[in-house]
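Removed: one protein chain of the complex. Kept in place: all other protein chains.
This part shows subunit A:
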Amino acid sequence: MNDALRLKICDLLHENAKLSPETIARMLGETPDVIESAIRELEQEKIILRYSAVVNWDKLPVNQVTAVIDVKVLPQREVGFDAIARKIYRFDEVKSVALMSGGYDLQVTVVGRDIREVSRFVSEKLATLENVTSTATHFLLKTYKSDGVIYDDTDGERRLMITP
């Protein structure tokens, strides 16, 4: 399967996961069979990991807080940062973990019902892990844009209905 096509498919699905293989096929000038098998491959190779919606939770009646935590760790011989990262991302509360350059090592995103719950997780679970040397917890106040999506986009349809 050629890489250019796979890239285009991922580009389209990342933008809108609801596109059917038929639609993608037409947009890229391929047959639905080709697109379907390419998507299957991408799924099997774990290039496409999940299809999900971008949700603005602030508009729903849910109690949830998000914290972004800077974690400093001691890398370990042979496994570097991977072993400690693995220990952290296994927790259900943890939504994302990334290795960073700069002032700290791992950026961990944690979601909980309230500040207390998140604090307890940090102090009892995260900070106490062997090789974690420090944590700095930042609570997220408002999301404006995430993964390329502006949450309150005011760039609506402003065109006249019919123009020459």
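We take it that a contact is a pair of C-beta atoms (placed from the backbone, for glycine too) under 8 Å apart; a residue touches a chain by one contact, two chains touch by 3 or more; residues count from 1.
Going forward, contacts and distances are computed from a predicted model.
J.: Which of the following names does UniProt give to the chain that is not shown: "ABC-2 family transporter protein", "Aminotransferase", "Peptide/nickel transport system ATP-binding protein" or "NADH-quinone oxidoreductase subunit N"?
T.: "Aminotransferase"
J.: When the complex is taken as a whole, what residues of subunit A touch the one chain not shown?
T.: On the side of subunit A, residues 12, 16, 19, 23, 26-29, 155, 157, 159-164 touch the unshown chain.
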